[in-house]
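Note that one protein chain of the assembly has been removed; the remaining protein chains are unaltered in position.
Chains: A, B and C, in written order; residue numbering restarts at 1 for each.
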Amino acid sequence: MDTPLLEVKDLQIEYKGRRSLKAVDRVNFELQLGDNLGIVGESGCGKTTLAKSLLGLLPDNGSVVGGAILWDKTDVSHYSENEWNRLRWSDIALVPQNALSSFNPVYRLRDQIVEAIRAHESISVDDARRRTEKLATMVGIDPQRLMDFPHQLSGGMKQRLVIAMALALNPRLIIADEPTTALDVVVQDRIIRQIVELQNELKFAMIYISHDIAVVAETCHLIAVMYAGQIVEYGLTSAVLKKPIHPYTMGLKNAFPELRVDKPLISIPGHPPNLDPPPTGCRFASRCPFATELCRQSEPPMVELPSGQKAACHYVDRALELRELAAKAETWRQVPAG
Amino acid sequence: MSTSSSIVRELLRDRLALFGLVVVALFFFVAIFAPALAPHDPMEVLKHPETGKAAILQPPSRYFPFGTTNMARDVLSQVIYGSRIALLVGFTAAFVVTFIGANVGLIAGFYGGWVDTILMRIVDIAYAIPFVPFAILLIALLRPSIVYLIMIVGLLMWRAPARVIRAQVLSLVQRPYVKAARVTGASNLRIMYVHLMPNILPIVLLYIPLSVGWAIMAEASVSFLGFGDPRMVSWGGMLQSAFATGAMRVAWWWTLAPGIAIVLIVISVYFINRAFEPIASPSIRKE
Amino acid sequence: MSENILLSTPQTPLLSVDDVKKWYPVRQSMFASLIQPDKRFVKAIDGVSIQLKKQEIIGLVGESGSGKSTLGELVTLLQTPTEGTITFDGADISSLHGDALKQFRKRVQVIFQDPYATLNQRFTIYRTVVEPLIIHGVRDKGERTRRVKLALTRSGLKPEDDLLNAYPHNLSGGQRQRVSIARAIVLEPDLVVADEPVSMLDVSVRSGILNLLAELRDTIGLTIIFISHDLSTVQNLCDRIAVMYLGRIVEIGPVKQVIERAFHPYTRALLEAVPLVDPDVKRERTNIDSEPPSAIDLPPGCRFSSRCPFVTPECLIAEPELVEMAPGHYVRCIHPRHEPIWY
Partner (left out) sequence: MKGYRGFLLRRVLFGLFTIWVIITLVFVLFRVTPGDPTVFMVDSTFDPAVREEILHKFGLDKPLWQQYLIYIGNLLKGDMGRSFVSHRPVAEELGGVLPNTIILAFTSFILAYVLGVLLGAFLAAKRGQWQDSLGISLVLFFRSAPTFWIGMILLMIFSFKLGWFPSGRIRSLGYVTTGGLDKYLNLDFLHHLILPTVVAGLYLVALPVMLTRNTLLEVLKEDYIELARAKGLPGRTILLKHGVRNAILPVVTAAAVYIGLAIAGMAEIEVVFSWPGVGQAIVLAVRSHDYPVAQGAFLLLAIMVSVMSLVADLAYAYLDPRISYD
């Protein structure tokens, strides 16, 4: 295989404060052009921090304290704001969490997209405007609406325009951070479909961050499950969601209600551990129905199956048996943390 | 972690606020023990201990640490006694201002509709009344007295906290916990004073130091313009004498001392106010 | 034919909503109101009838702006209807006052969506849960503590002193939501309106809350109106589903029936828009225009016509009535879809 477009190596991100907190801890993955990686996890698992670090957008108190972010083989993790600015949007674009508030309320939508184009390409305002109209049409928005102010558009339309803006400079990577969370299901469905179509057509790489495994299942062919700052399971989406090998993934999947699937819904007892300092051993141990003394003592290594599916669990080899147990609600009720 | 202890901790963490607290405490001490601390009666015409002549416009010396006035009165003693009127006006008026402001804001924001419209139009009108001219006009019609002054400050300055607290209440009444209380059948009074009050209290607290500052400034201005309470020594009154007699051309000490006293206490309450801010509006705190 | 006859169930209903409307006047400038005195309205609820049996859990689903939350607020008397009546246990709730109103307040409670805003951050957990008891005049302190602890236990929390004296910011989202459930059940009400109680919680704790609600129905006999935008959440908990669209119920029926063979194109669109976990299954999507029209200028006739892929000229003539397609399963559509939903 060619060298990857993006390679995240042992990435560690820390927030400094009265107590420091490692929000992302030794995260690894690679991405090729055309790849489509979904990162799922619950609130506070570090997925948004990870996304922000890939654009150099960590808040002031957050910084990369270990590992590397290799973009085209160059480590960009300690880039200055100016160096990042060359990469941002022209190479890596963002579809943010909250499109509703991601447009500046006092400028016309067109001008905000033109601004993004002209920050990176020396083309005339007229040309930039023409491209903006083309982009709007591409996501199914009447170019006339570009003359509106953001508050005049519905949430779904704004979200589509954010996507249009992300495509403006043909970036090689698009990071979509929960792009449909605030939207109604019908609108969400439209947007997801649009993203998938655009990705198939334009072949950019994508990282899609979501708490909703079904959305990721439909959008991405690769999936990384994050828990307490770490990737606990990684692989082809079809494999991971059908045959999870990490108990957390099993729990997450069984807790997720599915239409017309009659299954007992489980809930994972307890809550994610405090990360200052992180617990010794496996971070999921306190909530895991299968945890043993080994799990509490030593941190499980990432184990790769021949299929390429990976998980950080001591009992990957027992996955088949655990999967069966994890489907039963009683299994999870036995965890003392509940 | 309770709210009161977190407020105290926040105040102590902020060095400027700590400075403010110390200064205010010091002024309280000085005001309470003024008769014991002041070397002279502030109105007494003094003689110079060496020459035996009236000590007119003496620069600071070991006899008169802050110098004397054109009437041979001790500036230090006047500054000490002046702290009494400043603190009295400042804290009494602040109480009136925040009390009215908090209640008007609470009622307007809670009831909304025409109650809100009327109260907020009154606030707008109160903002259109120029304060110092209004104060001197009223005092001229009545008579110079700190009681009237406190009333005027209280009756006009509540406009600022009222407006801010109303805005806060407007957003609070939409909160689910307020709706839950309504559904349970809590009376309006109960919702306002049991459920909402603890949540707007931090903002109310924010306005206490602010209005202390306004009131002290107001008193100083009115006294400077010659409408202070003639029965009491005030810093503004001292500056008025220094200015009106033309003594400021030579007697810098007479101008400097009361002015510094005003600045010290007012900046102190502003420092305290600033430390309150993050507690009152948690959104700033995340910064 | 009046709808409430159609929808009546053999048993006397606990709650009966009869042709209720809630219209909000559109604010307009002084000039406009002089020139054009007929006011325009946002029709948040535009003629809804529904009846609830005791111990029934009904799911109200629809997109934002469908009026489902407004209906919840009308039932709990947070708002009063513009037209129509709501009857609770035989009494018209808008006519209640004094003791009768107080009794009603005791018997109907709410649970809200946002686990962060739902609790007063200046109240301890004990203070939060005891508040309804104080409002309803439970004087005895020991009795109050006992009932607070009971409510917390029933909500799946351990009522130890640590918890009673904690403030909301010490708790996780799931725990907060359980406290708000404890607050709602401490008066042992008959009806609880749960407005999106799990949509802001992490997936891993959601089902705990859903199971708790189901349990409370059995243990203390709760009747629940469960408001949600998420059909897959509703299916496990509810007995019936009412699908709302722009202020009206367009389909209502037993949960399994509605999910497995919805007749209304809108219900089907909602169902088909739900993404599936199984990556091998490719779902078929009904193409509907993704943005609903405004609740001020409704299309003539069927209000879904502007987005409906099956629209015909007849749809624009008059708004269809609810028609019973199967026992207890009503649909407001003149072209109900009969083909199976493909999935």
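We take it that a contact is a pair of C-beta atoms (placed from the backbone, for glycine too) under 8 Å apart; a residue touches a chain by one contact, two chains touch by 3 or more.
This structure is a prediction, so every number in the text was calculated from the model and none was measured.
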_Looking at the full complex, which residue from A:101, A:137 or A:280 touches the chain that isn't shown here?_
A:101
*Have a look at A:115, A:197 or A:276 and name the one touching the chain we're not showing.*
A:115
_Sole residue of B:27, B:110 or B:271 that reaches the chain not shown, by the stated touch rule_ = B:271
*Any idea which of B:203, B:220 or B:275 touches the chain not displayed?*
B:220
*Given the full complex, what residues of subunit A touch the hidden partner chain?*
55, 57, 81-82, 84-90, 93-94, 96-98, 101-106, 115-116, 119-120, 149, 151, 162, 165
*Considering the entire assembly, which residues of subunit B contact the chain that has been omitted?*
16, 121, 124-125, 127-134, 136-138, 140-142, 213, 217, 220-221, 224-227, 236, 239, 242-243, 248-249, 252, 255-256, 258-259, 262-263, 266-267, 270-271, 274, 283-284, 286-287
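Simple rule for what comes next: only the chains that are shown with their structure count from here on.
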*Distance between the centres, which are taken as Cα means, of subunit B and subunit A, whole angstrom*: 53
*Which subunit A residues touch at least two other chains?*
none
_Residue numbers on subunit A that touch subunit C, as the complex places them_ = 42-43, 154, 156-157, 184-190, 192-193, 211-215, 217-218, 237-238, 241-242, 251-253, 255-260, 265-268, 271
_Residues on subunit C engaged by subunit B in the complex (per definition of touch)_ = 73, 76-78, 101-102, 105-106, 108-110, 112-114, 117-123, 128, 131-132, 135-136, 167, 180, 183-184, 187
*In the complex, go through subunit C and note every residue touching subunit A.*
63-64, 172-174, 202-208, 210-211, 229-233, 235-236, 259-260, 269-280, 285, 288, 290-291, 343
